[in-house]
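See structure below.
Not every chain is included here, but those present sit where they belong.
Read from first to last, the chains carry the letters A and B; within each, the first residue is number 1.
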Amino acid sequence: MTVHHFQPTHYHTTIGSHEPMLRVQSGDTIVTTTVDARGQGSTGEQITPPGNPMTGPFYVEGAEPGDTLVVHLDKLTPNRPTGWTRKMVAPNVVDPEYVIQMPWPGKDESTLAIWQIDNAAGTATLIEPASTSLGNFALPLAPMVGCFGVAPARGEAISTATSAQHGGNMDYRGFVEGVTVYFPVLTAGALFHIGDGHALQGDGEIVGTGIEISFDVQVTLSVQKGKRINWPRGENADYIFTVGNARPLDQCVQHATTEMLRWLQSDYGLDPVGAHILMGQCVEYDLGNIFDPAFTMVCKVPKRVLR
Amino acid sequence: MTVHHFQPTHYHTTIGSHEPMLRVQSGDTIVTTTVDARGQGSTGEQITPPGNPMTGPFYVEGAEPGDTLVVHLDKLTPNRPTGWTRKMVAPNVVDPEYVIQMPWPGKDESTLAIWQIDNAAGTATLIEPASTSLGNFALPLAPMVGCFGVAPARGEAISTATSAQHGGNMDYRGFVEGVTVYFPVLTAGALFHIGDGHALQGDGEIVGTGIEISFDVQVTLSVQKGKRINWPRGENADYIFTVGNARPLDQCVQHATTEMLRWLQSDYGLDPVGAHILMGQCVEYDLGNIFDPAFTMVCKVPKRVLR
């Protein structure tokens, strides 16, 4: 188990079969950094063009289509003193006839809100605009990864604006430190990409951003040979979960629920009828995002109801 | 404040401008019972035809369109020893091509699962079918109301299979004892209906049922004069929330989010930009149901971030 300290020199705004930046063995750990959604790094300077630039890809030796890539999110730490959010709920998230009642205009840079990040205190504090009724509103930090995943099959290179079976821009606030995430390996080496850190985020990413910020990141990558999955999966201390990325939300639910039904039967010793009965009364769903081209819903089953 | 003990003698499977069963004053409490979704009561006998039969309607003196009906769920107690669920995830909740892989057949009565309800122990235990890998699977009780609301406007009588702005069959597991729910009054007297108790339910009601059972119910009804709302709202110890009922889930989110934006600005002293910034980073969503003709999503804001 090697620890690689990797300093990215360029970035991608698609997740695809790009030239690997680093080759690692299954079980290795990578310590690296990510820029924010606009391509700005730890000193606030513009490092690369905007649009969720990815650190990576990382080639994991031995990973082949039909395997699963296991990603343990060891550490996710905002590495600069301020982050930013948009200030208005996205038009697609409100009733169509309400759109004209929103506080327009709102698209240029001057409309960004700025938040001060204090890792020691564990808080994000709104500092601009100073004029709202919120005043110096503070929220607890809950750092999470917005966009990560593996190269899709057959040479596709998918924009980091969106998500699919390979992962991508899922913007789910459950992807925090300590979580283990599983991706289907779709191409040799898996080609893992990561970026788009958020100091915290509400459900749905309904203003189109979390608190966007650059990160210090540590991840451990390993390969489960011959383990075939269809959609990203994950687990934390309390839950196993599956991730569906699509539009509309109904289809996200379909993907995630189907994947969970498969998982319960393949790995948790449940017969079909047992899996369905259990799901019916124990399932929980989280809304990842309802902003990106593909939305995200997460299907969760508590570990306490599984043996 | 009077306490009315009301024994229903007949039931409705629409929510509409039916003849009131009882007239109460604002602030009065009603102690009554509800039958289960199939019309079976506390002794298991068939009392009325199936289809979410409603107890009520209750006419609240002084309630007029443009007011809000406040419903406090004082007590919700399963009142018989067994409840039932369906055994298979509904076809619309899984990937369309997965439907044929499900454990069909599954629609006739013999396919119902039976759960033993123990109010003292606070558990529901699966007793039939005995043959699944779940064995005698036990879950903690969390009694909730599946279907309740007020008569819609203009003489509509809406099936208790579905939901809309008047409430109805929302099947949201957050409607538990202790919660306060707000409905827009749409006709004189509000005409409150209630039924379809669940001993517990997973998110989404994805098998088409919670654990269906008859209830002893106590509710307190009051009127907020001149308070106009658009969609059901609620609050518990930790959250205020709004409820959107529609299809697809995206539209539920639009209704609930718009209603929350209105609420934050009208009642919580937030300016438009402040309301949007706060929502962006603090909002949470629950999936009520993704089974009924209209689905339900709930938009929540934690009270700790409100003054």
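Just so we're on the same page, a contact is a pair of C-beta atoms (placed from the backbone, for glycine too) under 8 Å apart; a residue touches a chain by one contact, two chains touch by 3 or more.
Since we're looking at a predicted model, the values are computed, not measured.
In this structure file the homo-oligomer totals 4 copies of one chain sequence, with 2 depicted.
In this section, only the chains that are shown with their structure count from here on.
The angle of the rotation carrying chain A onto chain B, fitted on C-alpha atoms and rounded to the nearest 5, is 180°.
Separating the centre of chain A from that of chain B, both taken as means of CA atoms, is a distance of 33 Å.
Contact residues of chain A toward chain B in the complex are 85-89, 92-96, 98, 102-103, 113, 124, 126, 129, 131-134, 137, 139, 200-207, 209-211, 247-250, 253-255, 257-258, 261, 269-274, 276-287, 290, 295, 297, 305.
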